[in-house]
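Below is one structure; the comments refer to it alone.
In this view, the complex is presented without one of its protein chains, the others remaining in place.
For chain A:
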Amino acid sequence: MTAGLWENWLLPGVWITSQLTLFSAVFAAAVAFGIGIARTSRLWIVRFLTGFYVEIFRGTSALVLMFWLFFVMPLAFGYQLVSMWAAVLALGLTYGAYGSEIVRGAIASVAPAQREAAIALSFSPAQRMRRVILPQAIPEMIPPFNNLLIELLKATALVSAVSVADITFAAQLSRLATGDSLEIYAIILVLYFVLAFVLTRLMRLLERRAKAGIGQAPVKSGKGPLATRKLSARQESEQSSNIITGGAQ
């Protein structure tokens, strides 16, 4: 592979992939918290509508949604999104729906006595959420969010299908230019792995700080530096049911 390909395509590709991951993650987090909290609402219509959203976006395929936003939306509604933003929208909406289940689960796992105590102290519902529930729920969310973030990073490769010049797109161009399929794809697989590894380390750091904030020590995983995601049997089944669609419990 020549220096020109690196400078003109692969390195900018890494930058685009990083940007995509960041923007989609921020958007997905906003959706996840918005929908996740709304699903605990007392109004059935709010619960129903947010539940409907989650089932639709967890039910369909991210790639199909991306094509839909890219090809159908301009024709049907007259809006043409820049392909980068169509990609961010598709990834954010899909992974936001997955993430909302994590938020909902973590909120549900806060001890009921905490909520009751906040009611007894006559906190308003908003104060209750902000001061009591969320500070305890957020550290619980970080490990599953880490898994989801890696899934999101991997899903950003899909944007090459709608001509966003990310790492995968750069690889396709390089392959056409040089024909060194093995070398190019081996290099970008390693690039993705390094990105995933960095993200995992950052999330670990975040988890330690969040847990220290409420006076808990992080759970020692003790599984070597390569192990990114090890879950118990219960968590593993929760994890798997989270990445697919499923009826509200």
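We take it that a residue touches a chain if its C-beta (ideal position, glycine included) is under 8 Å from a C-beta of that chain, and two chains touch if they have at least 3 such contacts; residues count from 1.
One rule holds in what follows: contacts and distances are computed from a predicted model.
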One chain is missing here; what is its name in UniProt, given the choices "Fe-S oxidoreductase", "succinate dehydrogenase", "Ectoine/hydroxyectoine ABC transporter permease subunit EhuD" or "Ring-1,2-phenylacetyl-CoA epoxidase subunit PaaC"?
"Ectoine/hydroxyectoine ABC transporter permease subunit EhuD"
Touch as defined at the start, partner being the missing chain; which of A:16, A:65, A:106 or A:133 qualifies?
A:65
Could you tell me which of A:56, A:108, A:121 or A:202 touches the chain that is not displayed?
A:56
Interface residues of chain A (partner: the chain not displayed)
55-56, 58-65, 67-68, 71-72, 75-76, 150, 153-158, 160-161, 168, 171-172, 175, 181-182, 185-186, 188-189, 192-193, 196-197, 224, 226-237, 240-241, 243-247, 249
